[in-house]
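A quick write-up on the structure given underneath.
Note that one protein chain of the assembly has been removed; the remaining protein chains are unaltered in position.
Our next item is chain A:
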């Protein structure tokens, strides 16, 4: 099968599915791009998100930069989403999808809490997210770290747009995750206390924010304990602060530059012409 044939096959298959997404304009758009039209920009949270569990609780954090290509679309973007009183989700991927998915999760979980009279569990949030994302076969670009404390203890899950989920003790996602995960892999210990976990998450975020152009500006943290949840932020790390302008005079006294050589060129006008 040639490339075009397989593309058409894929297109046909997607249309036959009759789902929510329409790919009618894909070929037109590709043709327009080839003709030099500027493609529209998706606001994507090129991101660093980090989470780590400690003795009895969980610390999660995110940077606050949203990018559209090379442009910083939002410097104070909120990537730590509240799902319930004690379950939070950090999101990387397409900003609009993340907003919608987390909004859907939080309302579903709240309805479940009201119907059952019990606190929602982290695993419920994870399974709802995973089943929804798998249904849409990765077209909903939401990469989530879902974490929280429920009656069964603290839990942290990683959930990708394809619908893969993994239970983890510590995790990082987004474009800055490679730098962040290195810090976590080196310094994470089982049975840390809250201060140690918070410092570790902060250090991992710093690594992501300084090593990745799509991450930065400031960071938000959420510390989830069995009794209560504390939200901290925005915290601006030193290396993200705008440098102070240095007010110095750069004027030089006349004669500061030595004259090394002088040359006179004589010329005379041979002919002139009026220009109207």
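Here is the rule we use: a contact is a pair of C-beta atoms (placed from the backbone, for glycine too) under 8 Å apart; a residue touches a chain by one contact, two chains touch by 3 or more; residues count from 1.
The working rule: contacts and distances are computed from a predicted model.
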Hidden subunit of the complex - UniProt protein name among "Eukaryotic translation elongation factor 1 epsilon-1", "Trafficking protein particle complex subunit", "AP complex subunit sigma" or "Proteasome subunit beta": "Proteasome subunit beta"
Options A:67, A:102 or A:124, residue touching the unrepresented chain: A:67
Among A:175, A:202 or A:220, the residue in touch with the chain that has been omitted: A:175
Positions on chain A where the hidden chain makes contact: 6-7, 9-11, 13-14, 23, 26, 38-44, 46, 67-69, 130-131, 134, 137-139, 143, 158, 160-166, 168, 175, 178, 214
